[in-house]
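And then chain A:
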Amino acid sequence: MLILKYLFYIFVFPGFLFCFFAGLILAGIDRKIVARMQKRIGPPILQPFYDFFKLMGKETIIPNSAAKRTFIAAPVAGLISLVTISLFIPIFKFSAFNAVADVIVIIYLLTIPAVSLIIGGSSSGSPYAGVGISREMVSIVSYELPLIIALLAVGKKAGMAVNDGMVTFSLSKIVEYQSLKGPMLFHWSMIPAFLAMLFVIPCEVGSLPFDIAEAEVEICEGPLVEYSGFPLGIYKLNYALKIFIFSSLFVTLFLSGNGTGIILFDAAIQYVLCIIVVILSVSLIRAVTARLRVEQMLKFYWTYPTALSILSLILVWLGL
Partner candidate 1 sequence: MLIVLGIYTVVTKKNLIKTVIGLSLIDYGVNLLIVSVGFNAGGSAPIFTFNEIKPDTFFVDPVPQALTLTSIVIGACVTAMTLSLVIKIKDKYGTIDADKVRRLNG
Partner candidate 2 sequence: MMQHYPVLSIIILFLGAFLNALFGGKSSIVRNIITFLSTGTSFLLILLLIKPIMLEGKVISYWMGNWIPVSDWAIGIGLEVDQLSLFFALLVSFTVFLSGIYSFKYMENDDTLDKYYVLYLMLSGGVMGFVLSGDIFNMFVMIEIFTFAAVALTAFRNYIEGALEAAFKYIVIGSIGSSFILAGTTLLYAQLHTLNMAQIAALMHKNYTPITLFSLGLMFTGYAVKSFIVPCHAAAPDAYMTAPSSISMLFSGMVNKAGVYGMIRLLYMLFQSINLPSMQILIIILGTITMFIGVTMALIQNDFKRLLAFHSISQIGYVITGIGLSTALGITGGLYHALNHTLFKGLLFLCAGAVFYSVGTTDLNKLGGLAKKMPHTALIFLIGAFSISGLPPFNGFVSKWLIYQSAYEEGFVIVTIIALLVSVLTLASFIKVTQSVFFGQLSKECENAKEVPIGMRIPMWIMAFMCFITGILPQYVTKYLITPAVSATLNIGKYIDAMLKDGYAEKYFKETVPVPNINYKLAGYWRPEYYLILFIIILLAFTLTVLAGGIDVNRRSIVSKEIEDYKYDTFYSGEKSEYSQVGGADLFWGLKYDFRKYFNFMHSAHSGVVNDYTLWIISTAAIVIAYIFLLVP
């Protein structure tokens, strides 16, 4: 019986199907909002679905300089890790697996899709992919630092109150803390961490100002140069899933509390919050800014957001 419950978790609710639809719709909304900001009609909301199914229908070409097996396996590895992350993220107190310390698990699981993109790109053997990989890696290094500090700050804050002063790495404890004391955002010591995380989302997801790795213009789609048909579809799906998962992680960290009892309502509320977060951070910045150079991005990420999150860490450290 337990297996069935878990199977349901994996495939339906917080797992594959839910994320599949939620992610793609979120990506559609994001593209529509960006279009509307530029005063043009913009594609229909279901556009990512059409893109995905069209790519399923197209022929898969494997270039002869590619290492065939890794070339196909890489996108699937990214997909698997994204699905497993979604199991860990609690939606208002309900989470498929409430392992004790899953913030670190999530940090590492979040790097796997990026690594799968890199391995896929490098296995395709094209020089464009080589350049794309080195940029993707630099972008991972640049956004990882502020992300870690912000998560530690949140962990420390939740840990202060909930599990007797020790730091907590478990999301369910963080949610519990927020249900007691209201969403994390309202504690003024957490505002810098909130802003830092807001900056991190575009780079983590790879949206415009920081999508140097998949810059269409200069190095034509970076690591995805040689992909076509089905693996490319999986990569586009990964992109959409990442938006959804990272924003819902953001919501659990900063905006959650004790939602209503029924899971469906909770999921709906969480999803609405995700949309707002995505619009605020990804679409707005995407519609307005141009693409940065690699080391400008690194310089940016290791100064402003890191300083913000360190500030909030210190504040939390002083027990405020």
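Here is the rule we go by: a residue touches a chain if its C-beta (ideal position, glycine included) is under 8 Å from a C-beta of that chain, and two chains touch if they have at least 3 such contacts; residues count from 1.
The set was built so that all candidates are chains of the complex that A comes from, given by their letters.
For clarity, every value in this text was computed on a predicted model and none was experimentally measured.
The contact partner of chain A in this complex, picked from the candidates 1 or 2, is 2. The part of chain A that touches candidate 2 in the complex is made up of residues 2-3, 6-7, 9-11, 16, 56, 58-67, 69-70, 72-73, 76-77, 79-81, 83-84, 87, 97, 99-102, 104-105, 107-109, 111-112, 115, 118-119, 122-131, 133-135, 137-138, 140-141, 144-145, 148-149, 152, 155-156, 166-167, 169-170, 220, 225-226, 229-230, 293-295, 297-299, 302, 313, 317.
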